[in-house]
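One structure, pasted below without further comment.
Missing here: one protein chain of the complex. Every other protein chain is in place.
Labels A and B are assigned to the chains in the order they are written; within every chain, residues are numbered from 1.
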Amino acid sequence: MSTHSMDQSQPLNGLPKPLLELRDLAITFKTNNGDVPAVRNAHLTIMPGETVAIVGESGSGKSTTALAAIGLLPANGAVSGGSIIFDGEDITHASEKRIVELRGSSIGMVPQDPMSNLNPVWKIGFQVKETLKANGLPHTAKDIAQVLSEAGLPDAAERANQYPHEFSGGMRQRALIAIGLSCRPRLLIADEPTSALDVTVQRQILDHLDRMTDELGTAVLLITHDLGLAAERAHKVVVMYKGQVVESGPALEILTNPQHPYTRKLVESAPSLASRRIEAAKSLGLEDSDELLAAHPDGVRTENVIEVKHLSKVFKLRGALGKSTDFKAVDDVSFSIPRGTTTAVVGESGSGKSTVARMVLGLEKATEGQILFDGVDITTLDRRKMFNFRRRVQPIFQDPYGSLDPMYNIFRTIEEPLRVHGIGNSKSREKKVRELLDQVSLPASMMRRYPNELSGGQRQRVAIARALALDPEVVICDEAVSALDVLVQAQILNLLADLQSELGLSYLFITHDLAVVRQIADEVCVMQKGRIVETGSTDDVFDNPQQEYTKALLAAIPGAGLVLPPEVA
Amino acid sequence: MPENDKALTPASRGKVSPYPIEHFVADVEETPVQPVDSSTADGAPRSIWSEAWRSLRKQPLFIISALLLLAVIVVALFPGLFTSQQPNDNCLLANSDGGPIAGHPLGFTQQGCDVLARVVYGTRSSLMVGLLATLGVVVVGGVIGALAGFFGGWVDAILARVSDIFFALPMILGAIVVVQLPFFRENRNVWTIVLILVTFGWPQVARITRGAVLEIRNADFVTAAQSLGVSRISALIKHVVPNAMAPVIVIATISLGTFIVAESTLSFLGIGLPPDVMSWGNDIFSAKPSLRTNPMALFWPALALSLTVLSFIMLGDALRDALDPKSRKR
Partner (left out) sequence: MAGYVLRRFLQLIPVFLGATLLLYFLVFSLPGDATAAICGEKGCTPAVEASLRAQYNLDQPFWMQYLLYLKGVLTFDLGTNFAGREIATIIAEVFPTTAKLAVMALVFEAVFGIVFGLFAGLRKGKIFDSTVLVVSLVVISVPIFVLGFLMQFVFGVKLAWTNPTVSGDASFTELLLPAIVLGLVSFAYVLRLTRTSVIENANADYVRTATAKGLSRPRVVTVHILRNSMIPVATFLGADLGALMGGAIVTEGIFNVNGVGNTLYRAVLNGEAPVVVSIVTVLILIFCLANLLVDLLYAWLDPRIRYA
């Protein structure tokens, strides 16, 4: 540890001095419960023009570390040790004036969420203009259009006169990239710049960012939770865990030869890499390897537990002055779920995939078409029969913070379905709740806890236990693992796979994340704008995609382009 | 995506830096990898309410207001403990506007009554009006707001218009219009005043409840309950309403203060509680003519009134901080 920082601080012979250096950086947050160390002993070096990625899960301190470099810590956070050296100048405790000078012109930033990072009340052009002006650059309409079109925004001159809400997410992110790079900074801090965007857009934006920073010779500090993405985009990867740097080194080497146990776990779990691994394993003929998560008995796939036929859903959108227009959210969708298997519906936001899930759950009326459950059309069930049907199909939702009633403790949450359906007495119900908790690997002592005391993964386990309480045949997972950190995600996927083989469950898996699909699904339906554009077995769709759209989705998986040496696979 | 393959090739082996990069590995002991989602089962379970209580206990604003309100409630329940004087009997005109003397620490009113006794005995009716009116608006506004928010559609549209109409007639203005009606002139008492305050006060609670319910009715846990087979009404009662309570409790606490002010304003204008009912508003009204000579007869009931209202508003403020879902998440 100590020898290391010595090495890093001395410029090596014949090399330019590092652009940014963090030496033993410590950051502390003042909270109501006293001082909380957020970052300890963080160190990293960025050479001019180099891309360095910090990888870590939420709460690992990766964003905090990066933001400290331009003095953008939240009000209750402060650097409590170590130093930040930018281009040879110690800026750890630089004056506010100096930091303002550096921001924009020397160190730029591209933030995470394009929806919330543009001021909604000012035109895009104005927000570019004030950046140029504040950094003493020419700021005529032509300059503004130039900056915007460099970031790949078409019709930049007209677009500059629009407000952020008139832009799509991808366009907003381009505008933010334009702002971040407008003053030609030497370092760009990109904080999860695309995690809020659809995968295909994500790829285009990252490619563009790559090209621009290459041309301008800008160094990039990329913050991401996705190891695959980091390895694909960066020269160097820094892995952070619990506020500390646990490993850093050349991107590919970290991936192929992880040393720290945490990095190893991360490499094992990253879905984008796992999906590559499955592919590699298959090509080596290791198909039956334990590595494959979706390990259901390849036995008899006789009947379809759910058959969806020509399903459509039309929403009436209320326009101005009472005029209403029809919006076809789901358009003639058909698919089936063989009993005991997993069917994934994949699509980007607005593809209609969640509407399909809601209709299968009987929460939304279908405009047209049939949903056959064991041969019975559930769209025509009366209340009584619908109530009975509900026992057999249960949902798990995306947001682990929103899917549990904060007023109910864990016992009441899991017991509720039993009580609603009048199953057993209070004693047998308690026994059942204990069994369910055991099934999802939570201790029985959890029973009296409240959701606010649980972590995201624990909550998702509780949600799974609740879904299983009525012994359903089908579980509908609506983005069930999308909000979880990589390691937690892997565990929950494992749990779902185990439960499937144990209980013979069938899953309808709704997701935007193809990497996850590869790990869990047997069949895939790709949805785009309300229609299914491609359907087939997971292997077929991944190995031999027929549609351009599917190909684009596959190519957009971060790390999809990495050619891993076989020993990793 | 025609340029797919082009984009793939350069990135396919990752980027290689022209500079040497050292492979650093931290000491494993320094940051041991902890099991994911390990459970910490120590300490008592902490519900939302117990969390709120824990943070409330630390707030000076809460402690001060709670103690003050406790005192006010005790005074309202047992006025006899705080003064030996009778508020209405033994009023001697000889004492009119007299200053403090032994046994009468706050002096006398224009009618020669003991100011302390008037203030102490006036507590009950002021508090009663506030409590009953608050109860009324919470029941009326809460039910209407919850129904509007949960069912949406035309129910919501109609109820929103109705509450807009009531908003166009602010509480005091509406109350002034109504109390001058012959019916209310002849039946002025605590109940009619409460009725008037509730009539013009419910829309605000309805709006807040509606907003809270609207926010929660689309939460995943409500959808989850419905897909378990819980009916819409039952989901509203069991899941939505308990979670929408926090802002309603806050507005109710603050309303309690504003209703006490409203009652005293009406009494001050001479159109609130009848003169024979002892209340702070009436005391202020009757101290008005002799303000220049005996300002203290107005000062004391005004102080009692202001402190009580302040306590309710401070309590509401403290509750808002403690129950705020935004601060709760962290």
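One rule holds in what follows: contacts are C-beta pairs under 8 Å (C-beta built on N, C-alpha and C of every residue); 3 or more make two chains touch, one makes a residue touch a chain.
Since we're looking at a predicted model, the values are computed, not measured.
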Of B:76, B:137, B:159 or B:271, which one is in contact with the hidden chain? B:271
Among A:38, A:53, A:151 or A:176, contact with the omitted chain is made only by A:176
Option touching the unshown chain, where A:46, A:118 or A:492 are the choices: A:118
Of A:85, A:109, A:199 or A:484, the one touching the omitted chain in the full complex: A:109
For the chain left out of this view, which of B:106, B:298 or B:319 touches it? B:298
On chain A, where is the contact patch with the chain that was removed from view? 70, 72, 74, 96, 100-105, 108-109, 111-113, 116-122, 127, 130-131, 134-135, 163, 165-166, 176, 179-180, 183, 189, 320-321
Missing-partner contacts on chain B, residue numbers: 161-162, 164-166, 168-170, 172-173, 176-183, 185-186, 257, 261, 264-265, 268-271, 284, 291-292, 295, 298, 302, 305-307, 309-310, 313-314, 317
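Note that in this section only the chains that are shown with their structure count from here on.
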Rounded Å distance between chain A and chain B, as computed from the means of their C-alpha atoms: 40
Show me the residue ranges of chain A that touch chain B in the complex, using the header's touch definition. 1, 4, 7-8, 12, 15, 32, 47, 50-51, 200, 203, 207, 210, 231-236, 241-242, 244-255, 257, 259-262, 265, 361-363, 387, 390-391, 393-395, 397-399, 401-407, 409, 416-417, 420-421, 442-443, 445-446, 448-450, 452-453, 455, 457-458, 461, 463, 466, 470, 487-488, 491, 548, 551-552, 555, 560-563
Chain A contact footprint on chain B (complex, rising order): 1, 4, 7-9, 11-17, 19-28, 30-31, 33-34, 36-37, 39, 41, 45-48, 51, 55, 58, 219-221, 223-230, 239, 242-243, 328-329
